[in-house]
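Provided herewith is a single structure, encoded as structure tokens, for subsequent inquiry.
Of the protein chains in this complex, one is absent; all others appear in place.
What follows is chain A.
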Amino acid sequence: MTTDMNADSYVTEDGRTIGPVVMDLKNITLRFGGVVAIKDISFDIREGEIRAIIGPNGAGKSSMLNVISGFYKPQEGEVWFRGSKRPPMRPYQVARQGLARTFQNIALFEGMTVLDNIMTGRLNKMNANLFQQAIWKGKAEREELENREACEKVIDFLEIQHIRKTPVGRLPYGLKKRVELARALAAEPSLLLLDEPMAGMNVEEKEDMSRFILDMNDEFGTTIALIEHDMGVVMDLSDRVVVMDYGKKIGDGTPDEVRNNQDVIDAYLGVSHD
């Protein structure tokens, strides 16, 4: 079976529909003073796909993610989101557009319970004004119930029912990662960015996380872009892979194409200079 990946939409071998381009990055260059973190990189992310960004340490993967989520502002290049060019935006504005993310070093609200953390993911779905919230009738009550329900769905999905009322600060690392994912998922994002979702996990936890990522994509149709430096995991998960090295893009394509790319092999295994 052949698939034309340049078409507007196509169906993958496992029967998922990949739609048109959601996020298009054009010639992004990011500098910190004299250091070039990202050099003239372009790639796109399509609706419904799992897109991986891989590369050795220091390749600029996290910087790329921070550009997409608005935490860094690139000096050159354009970010196109859903067919229109994105003006310079602050991270919270990007989030309100429907981008959710997780962080490499976990950024959770440690003092709040798991449920409260996940509820913050839905803050932007609440429109009741202060007065309505104070009298707790009509819109405020309805919204709270709706949001609560949506959160419970996410909690069930990620299998964290048993810790809903636990303050996040007390949880072990692996569960924190999962709670952070839950918070991002609760926002029902049109693009979900995961910064090393499996970093520091053991094999079993990695398998769980892979399953969640696949299921999220399958059941909710969530578009996911993720960073990972574990090649094995990425190849099984993703539809397309971007490979970065020293701030440059050295490969882009399906896992098979990337696996056989000589530049990628060199970057990962090293190359002898003789």
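The criterion applied here is as follows: contacts are C-beta pairs under 8 Å (C-beta built on N, C-alpha and C of every residue); 3 or more make two chains touch, one makes a residue touch a chain; residues count from 1.
Keep in mind that, in the parts below, contacts and distances are computed from a predicted model.
From the set "Quinol oxidase subunit 3", "Formate dehydrogenase", "ATPase" or "Branched-chain amino acid ABC transporter permease", the protein name that UniProt assigns to the chain left out of the figure is "Branched-chain amino acid ABC transporter permease".
Among A:V11, A:L123 or A:L145, only A:L123 touches the chain that is left out of the view. Within the full complex, the residue among A:E110, A:D156, A:E207 or A:D256 touching the omitted chain is A:E110.
Checked against the full complex, the one of A:P91, A:G174 or A:G253 touching the unshown chain is A:P91. Seen across the whole complex, the unshown chain contacts chain A at 69, 71, 90-93, 95-96, 100-103, 107-112, 116, 119-121, 123-124, 126, 128, 130, 133-134, 183-184, 187.
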